[in-house]
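Quick one: the structure is below, questions incoming.
Removed from the display is one protein chain of the complex; every other protein chain stays in position.
Moving on to chain A:
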Amino acid sequence: MTQSVNKQQSPGVTGAVLVIGGGIGGMQSALDLAEAGFRVYLVESAPAIGGKMAQLDKTFPTNDCSMCIVSPKLVEVGRHRNIELLTHSEVLGLDGQAGNFTARIAQHARYVDADKCTGCGLCELACPVTRISWFAEPPLPDEKKKRPKARDKTVLPGVAPVSPGDMAVWTFTVDAERCSRCGACFRACLHGAVSWQKKEIAVINQDRCIGCGACYAACPEQFQAITVDQAPDLDKSLGAALYARSQEIIKQRGGRLRGDCIRCGLCVLMCRKVMEIGALTMVEEGIEVGRDICQVCGACASVCPVEFLEVEWLTDKPVRPLLNAFNEGLNLRKPVNILYPQAVPRVPVIDAVSCVRLNTGACGTCQSVCGVGAIDYDQVERQREITIGSVIFSPGIEVFDARMRGEFGYGVYKNVVTSIEFERLLSASGPTSGSVVRPGDGKHPRTIAWIQCVGSRDHSCNRDYCSSVCCMYAAKEAFIAREHDSSIEPTIFYIDQRSFGKNFDRYINRVQENQVRLVRAMVSRVFEDPLTGDLELRYADDSGAVVAEVFDLVVLSVGLQVSEKNKELAGRLGIELDGFGFARTDGFTPLAASRPGVFVSGACNGPKDIPETVSEASGAAQAAAVGIAGARGSQLVRQELPPEKVVEPDEELRIGVFVCHCGSNIASVVDVAAVADYARSLPHVVFADHPLYTCSQDSVERIRDLIGEHNLNRVVVSACSPRTHEPLFMSTLRQAGINKYFFDMANIRDQCSWVHPLEPEKATEKAKRLMRMAVANVSQAEPLSELEFAVEPSLLVIGGGVAGMSAAVEAAGQGFTVYLVEQQEELGGQVRQLQRSLDGRKFAPYLESLRQRVLGNERIRVFTKAALIEQNGFVGSFDSEIMTASGGSRTIRHGATLVATGAREYRPALYGLGERDEVVTQTDLEAILAREPRRVVGWSSIVMLQCAGSRCSEHLDYCSRNCCNQAVKNSLHLKQLNPDIRIDVLYRDMRCYGLFELEYRRARLAGVNFIRFDPQQHTPQVGVAGERLDIVAFDPSIRRPVTLRPDLLVLSTGLVPNDTEELATMLRIPRNEHNFFIEAHAKLRPVDLASEGVFLAGTAHGPKNVSETIVQAQAAVARAATILAKDKLTLSGVFSVVDPAHCAVCLTCVRACPYGVPVITEEHTAYINPALCQGCGICVAECPAKTITLGRFRDDNLYAKLGSYQSAEPIAEPRSA
């Protein structure tokens, strides 16, 4: 029986959540909640979502392209019906209480109507402004606006020879009726093209006119006697026409080549007629500038087709470049700006500070070019109130201001950059298109130094914490830099190598093998050679000698910090922060802020990387959902669809084609009307049109109407990328009542207009071909049905440790039934062996209360001394057989599975462990401290040996992440029990990441000795002298060996995963070589497993502490809830189907499928379960009988495309279901 958890209605709480911050964390929370049946308001202060991750080039430790993996999330959030995006917005206040909050939100004026905007970006291209102007004081209300008069004039000399007809010229004529006979045009014309005599009407001689427009600029405003013809886009505005002509000239000249003034006159017209300043005049020698009246907007330089004008030459006023914040100020932007190319929403914002129109009333170019009328200069800030049940605070972080560490010269030396600036330099979509150059002189650097811990682990500037990510991102940046240019020699200067995460150490090894030099040293100062711009670094090497080394470029690995703005915001929300601005939370409820109903996730809850942020984001979604689970589904927006038309077998093909202008994105190169005409000539095409913006709201509605009007049964859109726009058009088809797979898209923007801007005819031909191939493809399209499967709203949890128990309680809190299977007799797992958490709290009471909450919950069924022995079925509906304590078996049905099988302490036969009583592990020590604290008084000396059996190929070839923190915690506890005790911690790198660095500092202040060793040079020698342990270690700070004879040797031995070999095979979930499970994606799906509907939490994923384990448990339940909260799952219509008629049962598909989906049925034929099929088509290609087909990618589709490649071939009879 399938019970529904969707229909519950609880009037007491609101089924909506406010998520603050649209970075990767906020997006993940929003998606998890929206998929689990809650309405989400996602508030982001920037104009678009994406956050810091969108700015990164690659991500560690997989070197995945950051934008490639984040952009599908952006699109998903942007299109989700139950996520309302409030970008360029701010939360003003939060009233009410958990379950029922009211938030006040200010939506700042964008000056662009987001509902109308299609994101074509034409406004940004046409906007001429590139600097922050020095606007004149606005005139008083009764004062007449006066044109400024220049007093300080200079001439920029240099004129190229020009003759009439050289350039795309406009024609100027004198309107005899308006001419005042003043002769201004005659005086302005430098080419003798105006004939005029006193008291006579001027006449322009077209044979001599070079079309510079000097006459037009000179004609007094009150007469406007010169008229302009042959000027494309002049009907829009002069600004638009100037832009169009500038582009035309650039195209004619084969690019924007720097040279002398070509007398196009665009700058003069721009300054006088568009900006209404008139600081520029054409004179014989060049361009005369009124230096004092120039407003320094940069418009003249931006329309100049030959880069003759440099803004810096025009005026004595300081030039204030309009820096692109997304590119970390490394290049310029326009006042109207789309944050970045993949931005969601792809709607620009006009900057009120620099926009000329908003400040002086002049210009208005963007409004005139916008084809959909989206620019609205009168927009004002809007305030609104929303009601929600919970709040997630995930505003993210900013980077440390490197100017606070003056000794490194950031902000003074041009070739010292921050790590985030370096990310933008590496990025293919960044300011240098991925070319690594020095900002100072554009040279390619050969030697690059990274300085670590700039604004991290630094008490002197109140950044005592470790930023957790810098060691890894620096390694990545160095590695990728060498990938860009193998002649680069990177060096990283670091204190401790904190590569503590999963597979991080392996990445560091790879980076080192790739000739990245790692130097353990603190750089004291950076000096610039003012002549070369090279930088000299001073540091002390291993021997203590001061070394000076010269580098071409220095990258400062800046730490993470909470911005002042977010601290204020936290204040408005009423949540407590610590001294650094991170949210105050409890180790056992790591995501709950101090105000009930408000949850935190991401780096504002302590510095962390992307996967941990994503885990916390899902975890916060879970925490936010539990309190309002009763109102699930109550706030959702549902869509009513008309019934889908059934295709008759003999139905005539009626194809509609839409060729998009995309403003001028496509139409400026491709002749879209010709492409549409051509479409009409193709067989079966009964309708073709070329909308200005095919994706705009009105266009999409029109397509819907046209489908009905012309009885279209197939649709082709020739426009942009199917990756971003296909879902929109497919849903339009469905709304019009036809199967959404009767659709294809030709990408004539990316593949035609963008790549062939200089060859419009060829681009048009190619657009025709791509459209023709899409038409051929769609003629073969089959209606595909998206299967629906009922979902069993229950969760199977394997493992009853902290992860499993937390998950069980969380899932039950959301209303799901839970089956908890534990191998041992008792619940509790590895934490039963531990005593105290890292913040010093005892585990036993916590564990007991958790156990009681599990056992006392009627929705949780616990099986101890039990094991999963078989699992069948698929996501939404698994059948699992469980062997119970009595030896019997039970089959349960559940919608999702959670693996929380945990890990245990490693106990290697090393250094006498297991042989000598005075050699123990950290866990043993904890037990002694808890049970026999008096023993500590008798000890005078203790040695802790870190990485005992970790980070070495003979034992555990990975870092166990917890041991350093555990050693620090136990040291402090020992010091507390016996302040006189001597403690020496022998370590390789103290990996006290994040806020644990504070504890490490506390331990050092408490007198604990930390002695570093390098296993390649001086591994500590543990021996016995008499009855006592005798340890010889090399102390690098005094550069000599020391002998230690402790009462106790404590080994930090790391964690090994529990045995899961059978389980992994049964659930078909891969493990890495250390037997930890491999998540579906290292960055963005940290708690999902490769098999759909199977999730992961806790130390089975990799070593982690209890708080991190609880977060993952919450996260995994949130992910499972996106399935369990649905009545039914809809699967993609694209899956492989076996036609049994020709199946030879050869097993080829069974062997070829990478997911093991095909099975042989009792009817002796192969069968592919649509719910399990991933849609890759490998079996289709492999099947020797060719009896497997994959919807949308059948042979018929591919052959039709290839067949119409050269010319339209007669279309085969359409297939119909």
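Please note the rule applied: a residue touches a chain if its C-beta (ideal position, glycine included) is under 8 Å from a C-beta of that chain, and two chains touch if they have at least 3 such contacts; residues count from 1.
Keep this in mind: contacts and distances are computed from a predicted model.
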| item | value |
| --- | --- |
| Choices "ATPase", "Coenzyme F420-reducing hydrogenase, delta subunit", "Carbohydrate ABC transporter membrane protein 2 (CUT1 family)" or "Branched-chain amino acid transport system permease protein" - which one is the UniProt name of the chain not shown | "Coenzyme F420-reducing hydrogenase, delta subunit" |
| Selected residue (touches chain absent from view) among A:A176, A:A352, A:V412 or A:A428 | A:A428 |
| Listed residues A:V657, A:L770, A:V899 or A:I981, member touching the removed chain | A:L770 |
| Residue ranges of chain A at the interface with the undisplayed chain | 58, 64-65, 67-68, 428, 433-434, 722-723, 747, 751, 762, 766, 769-770, 773, 1134, 1152, 1154-1155, 1174-1178, 1180-1182, 1190, 1193, 1195, 1198-1199, 1201-1203, 1205-1206 |
